[in-house]
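Complex shown without one protein chain; remaining protein chains in place.
Chain IDs A and B follow the sequence of writing; residue 1 opens each chain.
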Amino acid sequence: MTEKVELWRWTESRWTNPNLDWKGKLITSGVDVGSVSSQAVILADGELYAYSNMRTGSDSPDSAMKAINWAMEDTGLKLGDITYTVGTGYGRVNVPFSQRAITEIACHARGGNFMYGPSVRTILDMGGQDCKAIHCDERGKVTNFLMNDKCAAGTGRGMEVFADLLGVSINDVGDLSLDIDEEPQPVSSTCVVYAKTEATGLLREGWPKNKVLAAYCSAMAHRIMTLLERIGIEEDFAITGGIAKNKGVVTRLEKEVGIPIMKTSEYDTQIAGALGAALFAKALVEKGKK
Amino acid sequence: MITMGIDLGAKNIKVVILKDNKIIGKSIVLAGFEVEKSAQQAVDKALKEAGITKDKIEKTVSTGAGDKLAPFYDETKSIVGCDSLGAVFLHPATRSVIDVGAEEGRGMRCDETGKIIDFEVNEKCAAGAGAFTEAMSRALEVKIEEIGPLSLKATEDIPMNAQCTVFAESEVVTMVHNKVSKANMAKAVHDAMASRITSMVRKIGFDKDVVLVGGVANNVGFVYSLNKDLELEVVVPKDPEFVGALGAALAAAGWKGGK
Partner (left out) sequence: MIANYGYKDGSGDYFIAIDTDKCNGCKDCVNACPYEVLAVGPDENDPLSDEEVAFVTESERKKIKYTCAPCKPKTNRPPLPCIAACKLNAISHSW
């Protein structure tokens, strides 16, 4: 049986902070179990110590365990060393070793605030199966939010469907979509299934892959824009989640929004939720709650 | 009088030829990417079956998403108008019509002459149309003709969380992985779709008799779930996918209810 090449597989990753030692510090963790990806973040006295980012399997508790174990790999940490864990994301109630579940909206605001600093006021998170627009204050507390998780248009799954259709690895979609002479008309932005049919037609007409990808990234940027406009965009503006890594969507969104999007190269943008959860875990320990 | 109705749907092109209110020819051809070419093919096929040449057609009405792409037509008419006209012709007690096509779902209320009183369309969302069952049969790895009968063998109800075709595909794949029975999943698929169509229809209300048309009406599993949700039995005419084209041909003949 031939191995089917899975082009939609984005690169899984883990990281340990080389400049930090966890011994003797308050260890808290956050686990974000999404419908598409799962992340685990470990903090030592509130500083980022380690994280993992991987595909969610068919079993939430199992994915949560795999994520935390991978984050702890080669660090000498054991589950028992973690004082408090907060679960978040779609599978947040299924994190067996967690003490509390907190919504992804609250966690993304906190995590975004940590990653981008106290000046960030608008956070856009494009997850695997949802799209969230969040306003927060300088402490990372939510002041306004809107989430759409009913429709694949504007979500990671939508992008994966397209990468699969065009036979392009998802990691390359962004760059390829920018490798064009002229910006094409966007495809229908309202339904991935119909956009796919449209794209198949365009390919038949002789459109090169890059142009089709450009048309889709453009449609996605537009779709996200209409969602953002509903609560407004206040500077500074940052993006978290998987699609933040897609230059094709980000550059087009930046153009539509008209204000620069904050960049972070230090952290994997997908860990924002788990990071926020780990920060809440620390706050809850300090508040004396268990 | 000989008239022709052409329904250029999102997926299939249907043609009906009427002579003195009797169907003498019909055809259905996949629209594909070259719609005009396929439409011409459909027209030629129907003419052949009717045993007549094009010049014998006195009037043609076209309808559907691609109505202006028909090879020839005298008038266009809205698909909801054609659906209602066709439904009342086949079943005079019709007062509500539900049309579930490949890419659109529509609910209509009409009077005894087939004139539209109110309608609601669910467009641009694959989850309320045939595209949904197609995607699900692919995910379940069964043929589209088999998914209906398969769902009737279900032993229990499983709720489906996903509202979107793309998300539902992932959900189905996970359930297949967890060895959930395919019959039960097939039923879940139809229940989900029926509940969406019912919500849409409830928005304008419905009156007996309710007639179901469009390609998806051929799916016995969907009909079963829809009947449960509406709490009545919908009437499914023979060749439900041709009702739109039939209505168009009737409109061309100036039919206004009665016989």
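Quick note on the criterion: a contact is a pair of C-beta atoms (placed from the backbone, for glycine too) under 8 Å apart; a residue touches a chain by one contact, two chains touch by 3 or more.
Note that the structure is predicted; figures quoted are calculated from it, not measured.
The chain that is not drawn here is touched, among residues A:Leu20, A:Ile180, A:Leu203 or A:Leu227, by A:Leu227. Across B:Ala50, B:Ile79 or B:Cys125, the single residue that touches the chain missing here is B:Cys125. Checked against the full complex, the one of A:Lys141, A:Arg204 or A:Lys263 touching the unshown chain is A:Lys141. Check A:Asn17, A:Thr190, A:Thr251 or A:Thr264 against the missing chain and you find that the one touching it is A:Thr190. Across A:Val33, A:Leu48, A:Ala71 or A:Ile105, the single residue that touches the chain missing here is A:Ile105.
Although one chain is hidden here, its contacts on chain A can still be listed: residues 100, 102-103, 105-106, 135, 141-151, 190-191, 226-227, 230-231, 280, 283-284, 287. The chain not shown here touches chain B at positions 122-125, 163-164, 199-200, 202-203.
FYI, only the chains that are shown with their structure count from here on.
Centres computed as Cα averages put chain A at a distance of 39 Å from chain B. Contact residues of chain A toward chain B in the complex are 35, 58, 129, 150-152, 157-158, 161, 188, 190-194, 200-201, 204.
Only residues 33, 103, 124-126, 131, 135, 163-167, 170, 174, 177-178 of chain B touch chain A when the two sit together in their complex.
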